[in-house]
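Quick notes on the structure that follows.
Here's a slice of the assembly, chains where they normally sit.
First chain written, first letter: the chains are A and B, and each begins at residue 1.
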Amino acid sequence: MAAPLATAGVVAGIGFTVGLAGDACHVASGTTRYEWSGVPEIWHSQVWFPFLVAGAVMAAAWVGERAELPAVRARTRRDAVAGAALVLALYALTALLRGEPATVSVVLTGALALAIWSWWDPSAGAFAVAAGAAVAGPAVEIVVVALDGASYADDGLFGVAPWLPCLYFAAGAVAAGLWAAIARDGA
Amino acid sequence: MAAPLATAGVVAGIGFTVGLAGDACHVASGTTRYEWSGVPEIWHSQVWFPFLVAGAVMAAAWVGERAELPAVRARTRRDAVAGAALVLALYALTALLRGEPATVSVVLTGALALAIWSWWDPSAGAFAVAAGAAVAGPAVEIVVVALDGASYADDGLFGVAPWLPCLYFAAGAVAAGLWAAIARDGA
């Protein structure tokens, strides 16, 4: 097993990278806008965003690890590349959905999120972490929007996009098993 | 093995749910329109549609089970979630293709349908059921359109969308092994 600190660093790095690249898609496409002025930026993001995502991914991964919920599939470092890539692809896909009916964007994103959970680790534990992320992530963003920190072009869900819980669901499902996948040797 | 009646119920329920949610995407996006008036609706669908899909999925699943064609991959209940989710994602994706050239929509939908068959169960039996669905499904819809029951925005294939056989192919491929997947214990 890798040292816990190294594992935490890799997990946080994956969260930071996916958050940064995905957010760049949202900003570039006009899906989201930062509204606070004078905040330093990295690529298209205000500096707090990728760090927030990194922290959230690390927290979800830590919860998934500590809870010792039995995984259906034991994932490895190689799988973690595919998991992170699929979540990022779903993130980028949502940047193409601006102006689409909520029915279409939610069903499409939701079905893909369910497929990602079901492929990565169709366990009750991963589902619970994913469902928690689907509630907590949008809740935090709703607060940011309410504080005039950001805005969504499609704002039908209390100021955020209706498909946002589905994206967090997919991210949470993969994050739930990410610590074990990265810590596992010889992967 | 689960009791046949329970298995039939779950299979029909999956067909009903995927049909209802996918059709909602088609109607919400203007990909399809119901033309008969005075028919009761569930969500965006006229009531007969999801029941027809449920029956068709159950029939395909029953044929796939009774034909006892050898499966290349033995699928389980967990896989069935992924299979249904991927077919629904493909269904929702077709709702984004309105106005795209038929070449693009057919190649994209066809390649993804082939990948779904190839992942779920790349057997000759599943291919046969999928090919049968790709002919029978659009044929029924062509009749419905001819009877002025519905219309497609892109109607290049005798009144229905040119990618419709590809969507039915994917649904048929998964349905072919759905009975066995649901009936299998301990999945």
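Assorted remarks:
As a working rule, a residue touches a chain if its C-beta (ideal position, glycine included) is under 8 Å from a C-beta of that chain, and two chains touch if they have at least 3 such contacts.
Because the structure is a prediction, the values reported are computed rather than measured.
This structure file defines a homomeric complex of 3 copies, of which 2 are shown in place.
As a convention for this text, only the chains that are shown with their structure count from here on.
We define each chain's centre as the mean of its Cα atoms; on that basis chain A and chain B are separated by 29 Å. Residues 21-22, 24-25, 28-29, 44, 78-79, 81-82, 85-86, 88-89, 91-93, 95-96 of chain B are the ones touching chain A in the complex. Chain A makes touch with chain B in their complex at residues 72, 96, 100-104, 107-108, 111-112, 114-115, 118-119, 122.
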